[in-house]
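Only one protein chain is missing; all other protein chains are in place.
Here the chain labels run A, B and C in written order, and each chain numbers its own residues starting at 1.
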Amino acid sequence: MAVILTNTSVSPGIFKMTVEFTGDVKPGQFFMLRAWDKDPLLSRPISVHDYTPGKLTFLYQVVGKGTEILARLQTGDDVTIQGPYGNGFPKITEDLCVVGGGIGTAPLYYLVRNYKAENPTGKCRVYLGFRDTPYGVEAFEALADEVVLDVGGIITHKLSVTPDETVVTCGPEIMMESVAKTVSAENTVYVSLEAHMACGIGACLGCTCETKSGNKKVCKDGPVFLREEVFYV
Amino acid sequence: MAVILTNTSVSPGIFKMTVEFTGDVKPGQFFMLRAWDKDPLLSRPISVHDYTPGKLTFLYQVVGKGTEILARLQTGDDVTIQGPYGNGFPKITEDLCVVGGGIGTAPLYYLVRNYKAENPTGKCRVYLGFRDTPYGVEAFEALADEVVLDVGGIITHKLSVTPDETVVTCGPEIMMESVAKTVSAENTVYVSLEAHMACGIGACLGCTCETKSGNKKVCKDGPVFLREEVFYV
Amino acid sequence: MSKCLETKFNDILFKNPVIPASGTFGFGREYEAFYDLAKLGGLCSKGLTLEPKPGNKGMRLWETPAGLMNSIGLENPGIDAFIKTEWPHLKAIDTVTVINVGGKDEESYLTAIEKLNAIDAQLIELNISCPNVKAGGMAYGMKAETAGDITKKVVDISRHPIMVKLSPNGDSIADIALACEAAGAQGISLINTLQGMAIDYKKKKVVFDNLYAGLSGPAVKPIALRMTHQVCQTVKIPVMAMGGISDWQDALEFIMAGATCIQIGTINFNNPMAPIEIIEGLEAYCINEGLANIGEVRGIV
Partner (left out) sequence: MSKCLETKFNDILFKNPVIPASGTFGFGREYEAFYDLAKLGGLCSKGLTLEPKPGNKGMRLWETPAGLMNSIGLENPGIDAFIKTEWPHLKAIDTVTVINVGGKDEESYLTAIEKLNAIDAQLIELNISCPNVKAGGMAYGMKAETAGDITKKVVDISRHPIMVKLSPNGDSIADIALACEAAGAQGISLINTLQGMAIDYKKKKVVFDNLYAGLSGPAVKPIALRMTHQVCQTVKIPVMAMGGISDWQDALEFIMAGATCIQIGTINFNNPMAPIEIIEGLEAYCINEGLANIGEVRGIV
């Protein structure tokens, strides 16, 4: 159980929720959220959008029953959160190029903020693609060295990566696949996958994805994978 | 859909909810309430506790999942109400003696208030029995000619009915049966029954009770019945 | 209303494929307060038996997670009273009335069917699947052989087309459907309720006098959808499917699984407007998808 500090709409259909939480939380990790009993049955995996001790933030899109219920919660309400789960992004010391699409930008903010804190001299460029109304762009602009925004187009058309950048992408699968295929094989590319989840902790084997080294669990071995493991580029 | 004007606890586990509603509402009728989707599945039958045009009041006890959800609703929230359903109490012109037990007192308040409005010279006596903490007693005292209160005992032990009183009882079945058996056969006695309900409108045949004249539907033919019909006294 | 939902079930024309299910809609009267019944594709009567039946004693309803258990036990006024007091009203409604018939033995089925020959009904739903009456009903529906047998006898004497309503509690439902088809059934409907049990732990007693009872509602939808698909893959006669349908998306899934029409049961209790919302939802779907008729997506999975 966590107490909700704020939960407000930041764009049509997009909500930002901050809850009380203290513990170790890495960028790229996620929590299983619920604020209901048996309808729906399962908890919902939501990435960490930002974290400072005491304050854990999620950015989420309302797409169905679970996220609709989350969106109706108010300051002071309780929400059950389990986590943090998942491997999270590895420590990045090279320059960083992140490519986010839609709500896939959610986990990238904490990544960038954390990267900048750990690599004060590192360079970080951000590509953000949205189908219609963009959100969260200024937050990235306040942190990153460069932000390229695309609305309604295909973000990978604008993408150009330098040899000393590590690339991290999160968004629609088709976008991540395109990033994985476009970026030179010399660069390290991480993708953050999604899968329907029941347990979130590696017990049900429901979130399996095929990789070069056999089945992996998105919830436990991921959600962050090296491009080579999952996209046969 | 109705908008909640107030919804507050009036005693441990007992809530009073007032919603916006205008229409014809008779004492003894009930509404089917819901403020959830599929968990629980069915709506909950709740009697009219009081009504003036624009303001419909329920008095309910929290006993399970449905009433728990109702109890959490707040001013301004929506609640789905269907009704009014059921026959309600018939027009009473004799003196009135009501015998209520626990939350069974809920529909009796509107009955007494209405009786007094329609029969300014009629006499109305009220017996109220509670297992532990009583509630709503002053409201009855403000209306009735006499209020007999019993806590922790058996209300029918105190009951004595005059020949010119019509008796109305609502409460635990064992109490209603005892009233039905105690009161002289000369008096008219009405009981207000409960049954698990699905539709509330007479379509599912789930709320049937056996009567002298065959099966009756508590939701449509009742919930108010003549004692002779249902208790074989 | 456009014609995009018009559906033929053999040669019976339904203005849309949405029909409230037997036992959840009385004889329709109660729902007239909510909407004009002529908007429905059809409606299905409460299960009728030859003789009036008082139904089961004791608790009749019990809620379960996303489901409802019932043990009504076919309470009904009997065929004669139905023909006298309900049929004139039903007949006058501009929609298809499906007449659901149950029985306790061969004779009671056949006599009931004969009596119905006297009225101009369009479709009879032969209920061989009610789990809530001890003698008869589901007994016929558990095995292909007995289901085929009773179907043949009924078809032989009925002047109305017979749609057999199958039980999900017996042997392979596709086998049973096939036997009914071979016996001359002109349609299949499914599923009736799943046999379940409830215990009141506080009272240390079973809830229903009849021990087991029938489970319906959203909880059973995945099972009903699987069975619908199995039957639609197996028989050529049209199928009227039901089981947990609560919105137009559910209805559409059953149509995609091959159902010609769909019935709406338990959700009527939760939302009396459900059938109308489902009709409107399917219509909007056709328009948005550019379908001239909903039939274009029937059986596409």
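Just so it is clear, contacts are C-beta pairs under 8 Å (C-beta built on N, C-alpha and C of every residue); 3 or more make two chains touch, one makes a residue touch a chain.
These figures come from a predicted structure and were not determined experimentally.
The chain omitted from view is touched by exactly one of C:K15, C:R60 or C:H229, namely C:H229. The omitted chain makes contact with just one of the residues A:I154, A:I174 or A:C204: A:C204. In the full complex, chain A touches the hidden chain at residues 34, 38-43, 82, 196-208, 210, 214-215, 220. In the full complex, chain C contacts the hidden chain through residues 64-67, 69, 171, 194-199, 201, 204-206, 212, 215, 217-223, 225-226, 229, 244, 246, 249, 252-253, 256-257, 297, 300-301.
FYI, only the chains that are shown with their structure count from here on.
Put simply, the C-alpha centre of chain B and that of chain C have 36 angstrom between them. Once the centre of each chain is set as its mean CA position, chain A and chain B turn out to be 54 Å apart. Those residues of chain A in touch with two or more other chains are numbered 38-39. Shared interface positions of chain C, defined as residues touching 2 or more other chains, are 65-66.
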